[in-house]
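For reference, the structure is listed below as C-alpha cells.
Here the complex is missing a single protein chain, while all its other protein chains stay put.
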Amino acid sequence: MSRALPILTVLAGIVVIWYAAAVWMNSTWVYDQAERAGTTVSFAEMVPQTMTQDRPLLPPPHQVGAELWKGLFGQAVTSKRSLVYHGYVTFKGTMMGFALGIIVGVALAMSIVRFRVMDMSVMPWAIISQTIPIVALAPMIIVVSSQLGLTGRDVPKAIIAAYLSFFPVLVSMVKGLRSPDQMQLDLLRTYGASEAATFLKLRLPASMPYFFASLKVAIAASLVGTIVGELPTGAIEGLGARMLIGSQFGEPLIMWAALFAAAILAGLLIVTVGLLEGMARRRMGVPA
Amino acid sequence: MTALWVAVAVWLGAWALNVALAGSALARRPFGRLLVPLIFGATVLVLWEGLVRGLGVAPVILPAPSVIAAKIAVELPTLWADFAQTILKGAIPGFLIGAGAAFVVAVAIDRSPFLQRGLLPVGNFVAALPIVGLAPILVMWFGFDWQSKAAVVVVMVFFPILVNMVAGLQASERMQRDLMATWGASYWQSLWKLRLPAAMPFIFNGLKIASTLALIGAIVAEFFGSPIYGMGFRISTEVGRLGLDMVWATIAVAALAGSALYGLITLIERWVTFWHPSQRH
Amino acid sequence: MKDTLNAHQPVIEAKGLQLVFQTADGPVQALKDVDLTINRGDFVSFIGPSGCGKTTFLRAIAALEHPTGGTLTVNGMTPDEARRKRAYGYVFQAAGLYPWRTISGNIRLPLEIMGFSKAEQDQRVDRVLDLVELSGFGKKFPWQLSGGMQQRASIARALAFDADILLMDEPFGALDEIVRDRLNEEVLKLWARTGKTIGFVTHSIPEAVYLSTKIVVMSPRPGRITDIIDSPLPKDRPLDIRDSREFIEIAHRVREGLRAGHQDD
Amino acid sequence: MKDTLNAHQPVIEAKGLQLVFQTADGPVQALKDVDLTINRGDFVSFIGPSGCGKTTFLRAIAALEHPTGGTLTVNGMTPDEARRKRAYGYVFQAAGLYPWRTISGNIRLPLEIMGFSKAEQDQRVDRVLDLVELSGFGKKFPWQLSGGMQQRASIARALAFDADILLMDEPFGALDEIVRDRLNEEVLKLWARTGKTIGFVTHSIPEAVYLSTKIVVMSPRPGRITDIIDSPLPKDRPLDIRDSREFIEIAHRVREGLRAGHQDD
Partner (left out) sequence: EDVTLQLKWVTQAQFAGYYVAQAKGFYEEEGLNVTILPGGPDIAPTQVIAGGGADVMVDWMPAALAAREKGLPLVNIAQPFASSGMMLTCLAETGIKTPADFADKTLGVWFFGNEYPFLSWMATLGLATDGSPGGVTVLKQGFNVDPLLQKQAACISTMTYNEYWQVIDAGITPEQLVTFKYEDQGVATLEDGLYVLEDRLADPAFAETMVKFVRASMKGWKYAEANSDEAAMIVLENDQTGAQTENHQKRMMGEIAKLTAGSNGALDVAAAERTVATLLAGGSDPVITKAPEGAWTSAITDAALAN
C-alpha cells in the first residue's frame, strides 16, 4: 500500500491535468465548428462538447479508458478486434526480439571482454549503430530477409526489436564482466584457475546484477522495436498496426487505446523482469 | 565473384592488422584508439562493397559504399539542409529543452520522496511508450515543422535524464552529506556544493543515452509529417522512390551526427567529472 | 574560545540516553542508558568492540542521529541547535574529501558555507594546511595524495572554522603505526594549544590511553558504557610516556574492560 | 606435507630482487635489491610504512607480479610454476568473499577449480569451517556475517586445499583489538599444527612480534629490506608473552627500524 499510494497520487494528478488539457485543446474544434455553423457557444456549453468528440485532439481519460476497456474485454480474446489478441502478437514479437537481443548482446560482450581487438574495433561501432534510426533500416531488413527466404514477418520484426534491445545488454554486460576487482581476479590466479574457470566462476556471476538491470531497459526497447517493426512488415496485426490504422482512418481513439495497451504491456513486462530479477538476486544471496 | 573474394581477403588482412595493433603499445595512445575502429569500419565497407559487387545485389536494395560516397559528394547542399532542419532545429533544441526540464523537475521532486516514488515508476512507463505512437500525436499538436520534432525529442529524452538525475542526486555518500549537516549547510548549499557535483557522472550517463534517442526521435517524427526537407523526410521519401543511395547517404550523416554528439558529451563529461575514478586510469 | 577560562564546565551532557534503530528485522538498540558528562577542554576517547555504538554516540552528539530516549544537551542547547550554531568539527573514519575539489577547496568548503569572507578563507586555509604539514599540497586533488595525507587534510578541514567541539571517529584507522604516532602527537599539541573539547573514537588501546583525559569503554548488545577511566597522566605527554608504569596500568584496565564486553561473543 | 620433516630447507629465495612499475608518471621502483631466504616452516612477518613494497613482495612470491630483476625461486621453481602447482594459499587484506556464494560455496571454490571430487570437497569444507570455528555458518552468505567472521572464512578458504605456503596480506587490518588477539592465537595454533610456511604482512608491531619466527622490516622509496630480526621467542606463545621483557625488546628494535625508514619523510 505504501508503494501504491504515491503512484496513485501522481496518476490522479496526471488525470486532472489531462482533463484540463483536453478541454483546452478540444475547445478549438468546438469553437471552429460553431463559427462554421454561424453560432456561438458559451464556456459551459463548450466543456461537455470537448468530452465526447469523435476526433478529439486529446481524448479525455474516460474516452481512452472506455475504448481500452472495449478493446480488452469487449470481445473474445482471440478476436482480431481484441487488444488482448494484438497485444499478444506484439508480445510474441517482443519476446523473440528480446531473446535475440540478449544472445547477441551477451555474445558480443563476452568477446569484447575477452579480446582486446574486439573491444577496440567493435565497441565504437556498437554505439554508432544506435545512432542510426532503425525505421530507416526497417524496409531494407524486410527486403533482405525475404531475399534470404524468410518470407514470414516474424523474423524481420524480431531483428528490428533485437537491434534496439541488444545495446543495453551489451553495455551492461561489458561493465558487469569487467566488474570483478583485481583482488578477486588475483585470488583465482593464485589457484592457477583456467580462463574458462575464471569466466564461469567469477566474471559471469559478478555480471548478473548488471545483466538484470539491463533487462528492464532491453525489454522496453524490444517492445518499441517490435511496434516500429509492425508498420513496415505490412501493418497486418499487432499494436503497431492498430496505431497506424487508427491514425490512417481518422479513429484517434483506436490509436490512443493501442498506445495505452502498449504502455500497459510495457509495464507488465518490466514488472515481470523485475520479479525475475528479485528471484535471481535472492538465489545469489543479495540482501533483500 | 572475384570482388567478393578480394573483399574477404582484405577483411582478413585488416583484421589481422587490428589484432596486432590492439596488442601493441600503440593501442594505449589516442591515435591507436582511433585507428583500430577506423580500420574496422573501413574493412566493413570493403566487405560490403565486395558483397554487393560479387553477388550482384541490385542497387535498389543495397547500394555499394562507393555509390553512396559519390551520392554524398553530389548532394552535399541537400544533405546539409536536411541536417540543419532535423538536427540543428529538431534534435538539439529538443535535447536541451528535455534535459533542462528534467533538471528542473529532478530538483523540484528531490525533496519529496513521496513524489519520487510516484513519479519514477510512471516515468518508466512513459519512457517505454513507442515513439511511433507518440509522433503522430505530437505532429498533430505542434504542426509539421521542427517544433513537433523537438517535442518528440523532449518527450523521449526527458525520463532517461530525469531517472539518472534523481539517482545521481542520491549518489553522494552518507558521510559526505553528514559533513554538510555538521557544518549547518542549507539545502541549497548542499545541493550546489555536494549533491550536484556528485550527481554529474549519473547525469552524463543519462545525457549519453538521451543523445542517441534525440537523433532517432527527430528523424522518426518526420515520417509522420514534415516539410519537404529534413533527414527523416529524405529517408522516407527516397525509399519510396528507390533512391537507396540517398537513403544511405542520409543514414551516414545521421551516424556521423550521432557519433559527434555522443563524442562531444563524452568530452564534456571527461572535463566535468575529471575526478571520477572511471575517468582516470 | 570566549569561555576557555571556565574549564570544567559541562559541554556535553547525556542522561539515560537511548537510541533504537528501526530496521527491517526489527528494532536494534544501539545505545542504552548512556550517562556521560564531558567538560570543556576534555579529551574523551571512546573504545569498544565493533558495533557497540561508538559511532552512534558521536553522531548523536553532532545531531546526525536523534536519540529515542533520555536527554542530550550540548552547551545547554539541543544538539540540533548547537549544529546550527556551528559548534562541531567532525572528522570521519575515512577522509571523505570531495574528489572534485582540490585540497584547499575542500578545506575552504565549510568556510564558504559559513559565509567567511574570501580573504579570511584564504588565510584560514593557509593556516590549517600549515598546521597539518600540507602546505604546498593545496592545489592537489585528493586522489593525488596518500591515505595519510588525505586524513590530515580532513582534520585540517574540521579545524578550519574553529568549532568548540571536535569529534573524531577513528581518524587514524587506516594509517601505519609510525604516521599514527606522529599524528597523535600533533593532535595532542593542537588540543593543548586550542583548549578544544575533543571526542575521539579508536580501536587502539595505546592510542586511547596516550591521548585522553577520560576513556569511555563501551560494550555491545545493547551499546552501553561499562567503564569510565579518568587518566592521571599529565597534560604534557612525550611519546615514550607509553613505556611508563602508569600508562601500562591504565592500558591494562582498558583491556580488561574490553575483554569483559567481549565475553558474551 | 610430504616434506614436513626436512625443515630449514629454503622454500622461498630472493636474490637481488628488483621490481619496477611502469606508470604514466614514469617508473616506480617498488622493490630494490631484496635478498631474503624463507625456510620451510618459517613464520615471516613483513612490516613497514605504507608503500614500502610489502604487498608487492608477497604478490611477486605468488607470481601475481613479475620481478624486473634478480632471481626469485619457490621450492626451486619459478613462482609461476609453483602457482600452477598450486603451492599458494593467499589471504588478502579484505576478506574478498564472493557475495553470490555462501560461506561453504566460497571455501569450495578453489576445490572446484582444482578438481577435487565432490565428496572430498564436502569433507574439506567441513574440516576448515571447523578449524576457524565457523561450523554452522556454511549456508550463510557473506553479508550475514560480521567482519571478523568473514575474515576467518577467507582464511578457511586459503587453508582448504592444503597449499604449502600461506601468504597473508594484512588479514586482520580491519578488526578490533580483541578479535584480532583471538585470531592471532588461532593462526599460531594452526601454524604449529600444520607446519606451513607463512608470509604475513602487518602494520602492527605487537602482532608481528607475537606471531613470527622472523620479522622483515622494510622501508620505502625505493622499497628495500632494512632489518631482518630472528625472533628468540619459543614456538609456544601464550598471549601474555607480550608483556615479557624479550617481547618488548624485539618490539623496540622493530620500532626503531621502522622509525629509521620514516626519517626521510
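We call the chains A, B, C and D, going by the order they appear; numbering starts again at 1 in every chain.
Following the convention adopted for this analysis, contacts are C-beta pairs under 8 Å (C-beta built on N, C-alpha and C of every residue); 3 or more make two chains touch, one makes a residue touch a chain.
Quick caveat: nothing in here was measured; it's all calculated off a predicted structure.
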| item | value |
| --- | --- |
| Selected from A:A66, A:V144, A:L200 or A:A213 as touching the chain missing from the view | A:V144 |
| Residue, one of A:V135, A:L177, A:A220 or A:L259, that touches the chain absent here | A:V135 |
| Touching residue (missing chain; options B:A127, B:M140 or B:A185) | B:M140 |
| Contact footprint on chain B, counting only the chain that is left out | 58-61, 136, 139-140, 143-144, 222-228, 233, 236-237, 239-243 |
| Where the missing chain touches chain A, by residue | 29, 33, 36, 54-55, 57, 79-82, 85-86, 135, 138-139, 142-144, 146-147, 151, 231-237, 241-242, 244-251, 254 |
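The rule is simple: only the chains that are shown with their structure count from here on.
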| item | value |
| --- | --- |
| Inter-centroid spacing, chain D versus chain B (mean Cα positions, whole Å) | 50 |
| Intercentroid distance (Cα basis), chain D paired with chain C, Å | 33 |
| Residue numbers on chain D that touch chain A, as the complex places them | 59, 62-64, 83-86, 88-90, 92, 94, 96, 98-102, 109-110, 112-114, 141-144, 161 |
| In the complex with chain A, residue positions of chain B that touch it | 15, 18-19, 21-23, 27, 32-33, 36-37, 39-41, 44, 61-62, 114-119, 121-122, 124-134, 136-137, 140-141, 212, 215-216, 219-220, 223, 232, 235, 239, 244, 247, 250-251, 254-255, 257-259, 261-262 |
| Of chain C, residues touching chain D in the complex | 49-51, 146-148, 175-179, 203-205, 255, 258-259, 262 |
